[in-house]
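Read the structure below first, then the notes.
Every protein chain but one is kept in place in this view of the complex.
Moving on, here comes chain A:
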């Protein structure tokens, strides 16, 4: 599974971006998206296109974690969202790896129900890595979001950080990376 994580300010300015891969079930933590390296803007495109749905979903309940909100089937990209009370959006795009063997066309949009069963059959330990809509994945993403949120609050409290500006702090980046390694 490859991940692309973005923080958007309430005025839709991207303040933080990071791409990383799964570290579970033997993953090496390196993102391998299905687009060529020259087309990484596709991640941003897909993730930002989910904002409308996030805005629709944000008033449906009181939770900060909105779970999986959007899917972009052509790229098998799944978007999970987390809102802070001040309206900052955390968006996580996850894309299961493209599998060459026959049973593994798991990630393709509508077939996700089929895909999930075949994945569960193959091995429960890889459920987070291979199945983006399972409860385990939702839970892992929630843990990840919560941990990032805690660190985001600390970063935003730094007197030298200007609200709404890009987060350049290497400490924050390292902590997000660590959270990704821990939960995803």
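Here, contacts are C-beta pairs under 8 Å (C-beta built on N, C-alpha and C of every residue); 3 or more make two chains touch, one makes a residue touch a chain; residues count from 1.
Keep this in mind: contacts and distances are computed from a predicted model.
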- Item | Undepicted complex member, UniProt protein name, chosen from "Exosome complex component RRP41", "Trafficking protein particle complex subunit BET3", "Tubulin epsilon 1" or "Clavaminate synthase-like protein" | "Trafficking protein particle complex subunit BET3"
- Task: Touching the absent chain in the whole complex: find that residue among A:45, A:65 or A:161.
- Result: A:161
- Item | Footprint left on chain A by the chain that the document does not show | 154-155, 157-161, 168-171
